[in-house]
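A protein chain is absent from this complex, but the other protein chains hold their places.
Labels run A, B and C following the written order; every chain starts at residue 1.
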């Protein structure tokens, strides 16, 4: 049974800890968090002990770590965990600075440990079915990808200020999906963005509304649209158009109940919150990490995937700032 | 070109006349109606002359008649038109009394003229596609049929009093659909009914809400539900369940536009009115009549279909009155 | 924390035990099953001990029992558990014989213990939302209920022979839903049935295909259709039609992914298996039982609900056998 030390006892940490607890092949040994109270509450809930980072990493029984602490601690923890020879699961993004991502990846490579990056959407049952249908040739050759990703409401301004910006914080998921579904690396990106939802977000130097285009060497194209606010809930749809068909993964609705009355036929809203919408994805994701480590197989999403999505975000940010398409440097 | 004399210049007469006018193989020669003004207006619109019944039937150029006058005139007009050797299209029902239907069918048989009965729904593109899919074996052997048929609002009480009752006026369409889709004659019928919409309808001795069951000799079953009022529009759906699949023909909506907002996702209502909902069905129906007469082929819905649907309505009325299932006499 | 003894370690027992284990207000103390191996495996999984019925009921720490053993043991276990003063959750049906149901209910009444019957569908999030929408007046006065309930495939003949027949085994759920949604007791039932799926089911004296009608004193109507086999999966839909609108709860699909290609637009199938389709319902149901017992509130579905659904099944069986509608005796 894989013993795991987890860094971070916040919202996403609680999700991962619960999923470890439900996995028969793993157990949580230690919880590390600067917020002692949160660490204790979570540790109690999943039968772990509260520990310092040093103690957790020094524990020879620990085979893997989950890094779910604040983004600015990720790279450092990866380097230390790699140094301790632990398998690593790290929440996205690895870091907001490409140089620090590269330093972390170098440490991982030197140590020869597995590093999995938390792009949970790849594990969403609908999106993975869609990906499998492409792989099975159901739509022929992929030509166009359209990704719609809108949050129900913007995070607090305090969060936005340290988030790395909408492209690195929110669109990064969509960059990963676009790469995964295009089946070919994007070579160029273009972006329009504005603060249409909240002028204060604009004043903070960020956007809340985005439209992007990506293209690959063979001419495949992707469009991503984002908004920090959707009045009707969490809007997460993907369309992939190919030479022989089109796949669409729609929103999961809150219920199947429809009301017909004089105003029309009203169906439920999309599930409102990402933790609910992607609950299964988070569970399957962590199971996949535990399986890969336990069976010494490659992790399904690795450090280079984390780096590439950040690189796309960086290039898109430059495209947005400079008003021109930006080439993506080859890997 | 087939010259047609039409009896009846009311709402449904106007539909048929317009469809004849749009058919390149036929023309309207005469319009007959006790309401002289209505006859003249319609005749002017489609380039016909106003005539008496005698004159219209005596015109040797006339090859066919359309009977779209009030129900109590149908049987007599059929008998006279048959006597004059004309091909006959008659709106449903042939008559409200089975004996008079039989007299009319006997006259038709003696004269050897074609008689088509206006069960327009068989010609609705969705329902005929559904029927064709069954015939093509797409769902294996038919086992259960569920027909939902609800009007947007009840007709005037004056109409209800002479309509023959909900079963003969409204359900008769569904009886015809059930026979057509079951692929086997019903041998028994059972019915529940009540006046839930308007007590005045109950006071007039009629129902406005019905649920029926039919069964066939081999055990196939059908359910029909009816209501004289649906707050959300005209509800016309059919489900056919078979050994290898299920077919559903849904409502045609007023538009494809959907609004997502804080209340949910709202689609358009079903088309509200039968003349709009079944506009194509009426056109295709009349084209089929004109084609059959012109090419001397059998009409697709004949007098025995009209008789059998009325017989089912009669048996259902007895079932309702006596609170027991009623056997359908064999044809 | 409520200590629970569970009778039955089979498929449905495993579901309930898992749900108790996940509920913070309860724990499983004992598992009782004639199959010692199954009892031990389940006990190990949820941290309970294997016990005899006697020992489990004699344990003063035990506050409640879950009866998930074979149907023929239910009534006896209810009587013994009531005698021991335990709160009782019993899987449907209480018994296949009304007299034994009455004996069990009498014992419960004498003992003054709560008895909840496992009509899990009332706790399905979609169906309970639909029920809440009716209660909130969203469709005005209920007039018609249409329940479609088709299994993916028939159970083994050995099971069918001891099941009490399709009406008592399968339709009993729909009788409960019809009562719950009509908002008024049915006063009469009529039924058609046949063995269209498998002649061997007919030879065993049972049906596999059913269509039923129910009516209430005020004229409300319900239709239920059932089949033991649906090629496309588990078909569980409910429509409630009222004076001001219509509610439909549709099937939960295996995914939201749709493929458009030359053949059309293909969506996923309904979830295939009842344990998956109703997983949430089972969890919410048991949480409701535990909450009611813990807080000394009435259980949401009680013994009289279990009795009434069986009574409807009995009357429907008589209607089917005698080919006539059967009155439901007043409660």
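Note that a residue touches a chain if its C-beta (ideal position, glycine included) is under 8 Å from a C-beta of that chain, and two chains touch if they have at least 3 such contacts.
All of these numbers come straight from a predicted model, not from anything done at the bench.
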Touching the absent chain when the full complex is considered, from A:21, A:41 or A:221: A:221
Given B:4, B:117 or B:249, the one touching the chain that is not displayed: B:249
Interface with the undisplayed chain - residues on subunit A: 140-141, 143-144, 146, 148, 150, 190, 192, 194-197, 209, 211-213, 215, 218-223, 225, 227, 229-232, 235, 241, 243-246, 323-325
Contacts of subunit C with the absent chain, listed as residue ranges: 231-233, 235, 253, 260-270
Where the unshown chain meets subunit B, residue by residue: 125-126, 129-130, 133, 138-139, 244-252, 255-262
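To be clear about the criterion, only the chains that are shown with their structure count from here on.
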Centre-most chain [mean C-alpha coordinates]: C
Maximum centroid distance from subunit A, chain identifier (CA atoms): B
For subunit A paired with subunit C, centre-to-centre distance based on mean C-alpha positions, whole Å: 40
Residues of subunit B whose C-beta touches two or more other chains: 231-232, 235
